[in-house]
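Working notes for the structure below.
With one protein chain removed, the remaining protein chains of the complex are shown where they sit.
Let's turn to subunit A:
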């Protein structure tokens, strides 16, 4: 059912309806994480998402699958786009990089369509910063291969040049509206100015009133959320996440260290054995006997398997995400703080 288009995806185009539906779904169920299906079409490098529907949040797998099937059938029956192009999920402050996300996305990209994307709607971030945070991700080819082989050793990662930064590729998101919608938006944005209201600006109470009225009148006008000076909750939450990540990462590190130590131990044993065998061989040669093979060492001793680096990689990616977020947040915040400082002088 997926169009076999070999051209790589360049952008993701979302219909306004889809965006609203996603936001509605995610906000309603905040703070739980929710997921849903994206429907649309893959058209020459652009993935057009024209519709979506939420997945039921109760954890029953079978029911969920059944629901999806039923939903698809119904959609087909009413002749709406019913081609699955990916899925969406909600997140909080960018804490979305985890194994389940990768697993699901892998199965989408592997079995449904190579062009599937995952849309992440960050509810908390959108609320905190007043900007809509909607990002589209795909797993990279390299990662897909590595994941398929289930091989995440240091060596293989180095060979594939795979690191935490190229697990995902992010695609630019465009929002597309039909002309009717655009026109309607323009209409909403430009309400008729009421001269009465302007006149009554002099009193405080009426200002309040006008302000709210104005707000109601212009729902799409920029608000003052952007100038919010409250940094602590966001930063604190972010740091909290980072700390948690660091803890887990440290555990990973300990595992790795343990492995390294056991490898070192095994290797010294191997070397001792080899040295002994060599000596023996020298003696045997002196006696005119055939030297014993030296490759037995590999059958006799087994180096412990390296722990999978996937977890650590995911953690790094997650931490990277957080730090980037802080960085992004810090720039405008500092600008705001400086401007406030200037104002207060």
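Things worth noting here:
Heads up, the rule we're going with is that contacts are C-beta pairs under 8 Å (C-beta built on N, C-alpha and C of every residue); 3 or more make two chains touch, one makes a residue touch a chain; residues count from 1.
In this section, contacts and distances are computed from a predicted model.
Choosing from "ATP synthase subunit a", "Neutral alpha-glucosidase AB", "Eukaryotic translation initiation factor 3 subunit C" or "Histidine-containing phosphotransfer protein", the protein name stored in UniProt for the chain missing from the display reads "Eukaryotic translation initiation factor 3 subunit C". Contact with the chain not shown here comes from a single listed residue; of A:44, A:57, A:178 or A:250, that residue is A:250. Checked against the full complex, the one of A:20, A:99, A:175 or A:239 touching the unshown chain is A:239.
Although one chain is not drawn, the whole complex shows that of A:264, A:300 or A:334 it is A:264 that touches it. Mapped onto subunit A, the footprint of the missing chain covers residues 231-232, 235-236, 239-240, 242-243, 246-247, 249-250, 253, 256-257, 260-261, 263-264, 267-268, 270-271, 274, 278, 294, 297.
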